[in-house]
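Below: one structure, written as structure tokens.
A single protein chain has been removed from this complex, and every other one stays in its place.
Every chain is named by a letter (A, B and C) in the order it is written, and numbering of its residues begins at 1.
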């Protein structure tokens, strides 16, 4: 069953120790450095200290499934580690060089990059020296339907000329961000899933403008979610990842592991919120009794525990299937966790906020920030409704294999 | 992960074949025989035919974990089989001699019965020749708190004299029911968890009166849920299971596996309801399109799939933990599935009813009957709230080991 | 605001007194007479006694809005009386000659019947001497889309010949049922909303067969929900209500008040369920305290109170709008209450069941029966989804008047 492998267990112990000894104590320092800087996109020194310590402890690039580039853990082995990182989501993933979207970008560069891409971008990313962003979503179209993508990548001799507008380009405001992986349309006349290509675009290429940061429920996230304009941006043919027309295929390959990571971190956040809820319920007294003695609060605690367990098992099961039958055959499960994990986490966090009273919506506790982040996760990579649609199609075909295929 | 063992896989295939070849085709026969009899507690011949066939195929007493008496499957091995049986809950469990409360009673007799109990009751139960009931719940008290039990078992020389009233004594109206296992109070002055004892009481003992059947919603279940009165019922000292004062301990031992069985059958019902929902949605057209093309119905299908997967994984995890760390250490998980599985199944069935329109609440489909049965499961063995309380206590102590123990 | 008119207040007081003095005390008698009869469709003497008493007190035909035939109360005046009747739904509506579907049928006969219809059927219905049924829904089609109706009414000289199958024909098994109002298709080639006609068909007309009763969650309702077959049923041209092709129009006219009645009775049931929930919570003790002292049960009580108030106000507002701007202009509100009232009542009743433990799903309390009845109400007269669709169309046009009308 859900027994950890020996090496996964070892990593887990090391990571827990790192969390206790370094990460949690660093949270207050982090917030102080951020506040003092007056810059929401400041890169605080504490992060570099944590990175040094993590790397020293061998807690580095744990996400990377290819033994040549990382420890080569399976999805099922890495998942419980991602959960632990999620408990301190501003620090632990980046401290261990396991933060999105760098992780997905590193995977894409590993699988589809040229030797030059690997030399110039993958290596420093693996070393935590630079950061990267992924420019996929566009403001003008419902990007959950990837065929809607409109950014134009017009071939022009040895170059492509890029024109278009992206938003929610996460990490683009990270002080270390040097490169974008961009999805666009190279051939509007090709078959519908062969029109798109993906390219590596240095962020300082002329014509690339990071227009503004998009706040999330008022939060200006440190890494940023940028609106980026591409005006006659010229890149060489060698900017292409895999071949022309492979953009959709790459985006599919990228999605699976990323969702496991997101969902497990969401569960880690939910666990932390539950801890906070319990601690507060034990500490606060109203009308003569601690909140923790009230049956309604006890119900919330129990329901949170039940829901977290279910969401975790579902995510681990999806990880296991990806490892054993492949991303494509696990796509119902991957869609399922994308719907279930953020919803469960949001429910738990919302209860925790309620138990915290006014403190819960402020920044004295991490709850409101977690809520904002996870509410976004119900939209990123496609809203819940798109994933449910995928699942429903599979179910409808399970009962009637010809469903949806008839003229 | 959740891979089946080799023998579990074999049983699964055999059971699926038995379902397809015999059980599903027997459903219409069963309903016809029941209707024709005019007796809601009729024992229809088709059941005996199915029992013969199941035994011939080696699909018999699969639940029994002790190799001396059954195939000796672990909880994790048996769970997926219970799920399959749940898809035809009126037939499959009894056909394979795996129906509650006989299963629990057989376990109790195996573990705590005297050689005479085994000879007289366990043997014919294992052979499917007789049925048995479990008399625990009382109408006058909240029986979820077992210390409330009031049926008196007064020692009197070599005998005990039983006086009291039970209800929801399931199976007591089964035509083959010969024996009751009765929980009562032998010593009101003993420590609170040592006051109770459990006894084996033949149903024809003078003073035992099966007063009436309790309908569930409007259903008169075939096996019956009886109100039973005990008036000066005399049984010998040898009626005792284990020792005097062991009643509470036995009831705890009995609960774990029973809950796994109930929950897995609930999941089987949910799977069947989902199949019915999909089939109906594909077959019915309104306003020019099949229901299955509507996004709201597709959402219901997808949510049902997600929720079923989560509830199944939670139940399998609980089964696995019972096998590996024991019932006591798995008690949070056992409490969790008791809350989660019926709620998930009820949600799925309710959606299926809605898609079926008027047919859904009638008996033209099994949905309303499933609903009634599973609604009861949220109360049997303690209402959800009692189980949530258990989970909350454990969580509160996880954060503060002294919680609830202070003066 | 929601102040009662003077005469409505007087009726209310008289009705409350009648409930206290006669109806509630009659409930046990009713159940005893029904059980003793052994016939689920038995017409128990206590009902006739209550009818006599109600008529004597002037509590008769209160529903009838036309002063010529009844007291002529507005919808807003009658609504609070319907709520009170709903508290004892097996007795009070029929005792006061205000039970569905007789009420709707009497309205239809008043508005669209010939003088002969009024003489032969309306008069004895108003006198409570006979009962009637309404044959609309069909098993083979989604009847929420009335244009799907398939029962054929073929003109043949001075007669029509009816062929088809109906189900959920409520009241058809009432011992006093003498007449059916039947919806069918007179002209399949007419414009889509002019194909249907409605006719008055004596239940003993040759070719009319009441095939069976449809149970509701196991309950065989006294009045019955029949499957009725029409085989070459010949009725004279004078059977027609209003004119040929007016069937759809009549069905629309019939719906509004019926929904107010159903919804107000649903709220009456919810109020009774809340009373039962509170009483039980105060009477039952677990783990050393009455359930009513537990914060989770208190939350259920408070949420029930809030939800009931909201559903009642919504229904009264719909009644008021029907009185002042007409059924057509109140159709969003009528659709809204059809969705909201049963859902609220089901939630309240489900909580009450949970507080009652095993008793809640049995017939020792009226809760399971109420639940079954109200679950059906989410499907009768069209499932929730059809009404939500209506509301959504109106909202979409509110923002864009051309929505759904473009080519």
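The working rule: a contact is a pair of C-beta atoms (placed from the backbone, for glycine too) under 8 Å apart; a residue touches a chain by one contact, two chains touch by 3 or more.
Quantities reported herein were computed from a predicted structural model and do not represent experimental measurements.
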item	value
Residue among B:95, B:297 or B:311 that touches the chain left out of view	B:297
Sole residue of C:116, C:156 or C:395 that reaches the chain not shown, by the stated touch rule	C:395
Residue in contact with the excluded chain [from A:25, A:215, A:243 or A:326]	A:215
Hidden-chain contact residue, picked from the options C:263, C:336 or C:361	C:336
Interface with the undisplayed chain - residues on chain B	294-299
Residues in chain C touching the chain absent from view	1-2, 76, 274-275, 278-279, 281-282, 292, 295, 298-299, 301-303, 305-306, 309-311, 313-314, 316-317, 320, 332-333, 335-336, 339-340, 385, 387-393, 395-396, 398-400, 403
In chain A, positions touching the absent partner	137, 139, 142-145, 148, 167-168, 214-220, 225, 284-287, 294, 296, 353-354, 357-364, 368-369, 371-372, 375-376, 378-380, 383-386
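The rule is simple: only the chains that are shown with their structure count from here on.
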item	value
Chain closest to the assembly centre - both centres taken as Cα means	B
Chain centre separation (chain A, chain B; CA means) in Å	43
Mean-CA-position distance for chain C and chain A (Å)	53
Inter-centroid spacing, chain C versus chain B (mean Cα positions, whole Å)	37
Multi-partner residues of chain B (at least 2 other chains)	385, 389
